[in-house]
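Apart from one protein chain that is not included, each protein chain of the complex appears where it belongs.
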Amino acid sequence: MSDSAPPIPFLATVGLACERDRRLLFDQLELHLQPGDMLQVAGPNGSGKTSLLRLLAGLMPPTEGSVLLAGKPLAAQRTELARSLLWIGHAAGIKGLLSAEENLAWLGALNRCGSTSREAIWTALAEVGLRGFEDVPCHTLSAGQQRRVALARLYLAPPPLWILDEPFTALDKAGVAQVEIHLARHCEQGGMVVFTTHHSLTEKARNFRELDLGLRAA
Amino acid sequence: MTMSWTWLHKLGSPKWFYEISGRWLSWLAWAAALLIGIGIAWGLAFAPADYQQGNSFRIIYIHVPAAFLAQSIYVMLAVAGVVGLVWKMKLADVALQQAAPIGAWMCFVALLTGAIWGKPTWGAWWVWDARLTSMLILLFLYFGIIALGQAIGNRDSAAKACAVLAIVGVVNIPIIKYSVEWWNTLHQTATFKLTEKPAMPVEMWLPLLVLVIGFYCFFAVVLLLRMRLEVLKRESRSAWARTEVAALVERRS
């Protein structure tokens, strides 16, 4: 990441609209994301928070408008997007039958992100407080612990753009605080985070913004 | 979207479709009624009887057009599917889902007339003849598309899934058809083929041709009617659809 801001935003939306089951969730949404930005998507249930995140991650085709990655449409930039995106959805892709280590090794290989060596994974798991749970099948872990397994990916030399859907769900207070700090630090180092949560954050990055989809609709 | 595709999107605009189809509809309906009327009268009353099967062969004047249509409609579904998937044309989605039940009915008519024809010819209501068997499988393929469209709640996803299924189906149809024909020759059940006459005299196949074209017009009319209704439903929030519905209600009362 260079210090001078590029003229074209890293991620942008142009006239984005999303319609679900004949209900317009939002339209004419303009959004810009530069290195260092932290964006919290807020709004009541059903206001389209998850849909917006899925649109940004290229998982869903927009009803209108487009998402641009470095100025070019997302559809033409699949590999570029894959290289720069870490997506953790509401369901995080953790297999209950596999151990935390096996899960992280596979997801790391799939996303080509940084190191998938055993040491790196064990260190990351220790960071999220799962020391001693490395080789236990994930379905025996609690919901909060499973969430921690997914979030351990944030400690494995991940790509710059993080899109996280409800990352704090099921985490205890200490866990939330720790992840908040980690997100803020990532942004200070030139990364970008887009996430949804109902928590009010105590630790924010310098370029923190909030997008309230509920207010837009009103 | 590039500029070169704007005409396609204009074509796909619901309002434009509704206006144009309204103008075509009466012409097509007249053509269908006329052609089917002429064809039926000609085929049933004036065409000569078959030297082997007598008058029972006349059912081909219903069977063949229905079977033709059933097959073409499936191909049309796949074409609409490609257009819908590649160019994201909503009207193609509408066409796909509205045409599928018509195709299934045509399949059913072809099977029914085949069975009725089978009784005097083979002495049984159902014989595992290659054509009838293929038609039965085609009916199942139609059922699959209709069932999938109804099972998926989200309208756009349902249309896309049906499009994929129709494309997979259309790739498979020739394989199914050839394999069934081959299976049939191996087992040698039927000696007669319903339509494969070595040489049908002109006075026999000309009414058939008229009827085939008539059936196609009839299909176009039914499809347009169904599509217009669906377009009105989908556009019920827009101003033009509201005025249209108001006008329709007024004309009724």
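To keep things simple, chains are lettered A and B as they appear, and every chain counts its residues starting from 1.
The rule is short, and it goes like this: a residue touches a chain if its C-beta (ideal position, glycine included) is under 8 Å from a C-beta of that chain, and two chains touch if they have at least 3 such contacts.
Just so it is clear, contacts and distances are computed from a predicted model.
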{"item": "Undisplayed chain, where the name is taken from the UniProt record, one of \"Spermidine/putrescine import ATP-binding protein PotA\", \"Branched-chain amino acid ABC transporter permease\", \"Phosphoribosylformylglycinamidine synthase subunit PurQ\" or \"Heme exporter protein B\"", "value": "\"Heme exporter protein B\""}
{"item": "Options A:L33, A:A57 or A:L211, residue touching the unrepresented chain", "value": "A:A57"}
{"item": "Listed residues A:A82, A:A120, A:V136 or A:A177, member touching the removed chain", "value": "A:A82"}
{"item": "Absent-chain contact - pick from B:A45, B:A151 or B:A239", "value": "B:A151"}
{"item": "Touching the absent chain when the full complex is considered, from B:I176, B:M200 or B:V245", "value": "B:I176"}
{"item": "On subunit B, residues whose C-beta touches the chain left out of the figure", "value": "85, 137, 140-141, 143-144, 147-148, 151-152, 154, 157, 160-161, 164-165, 167-169, 171-172, 175-176, 178-180, 182-183, 186"}
{"item": "Chain not shown, touching residues in subunit A", "value": "57-61, 78-79, 81-83, 85, 87, 89-98, 102, 106-107, 109-112, 137"}
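Just so we're on the same page, only the chains that are shown with their structure count from here on.
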{"item": "Subunit A - residues contacting subunit B, complex", "value": "20-22, 61"}
{"item": "Partner subunit A, residues of subunit B touching it in the complex", "value": "88, 153-155"}
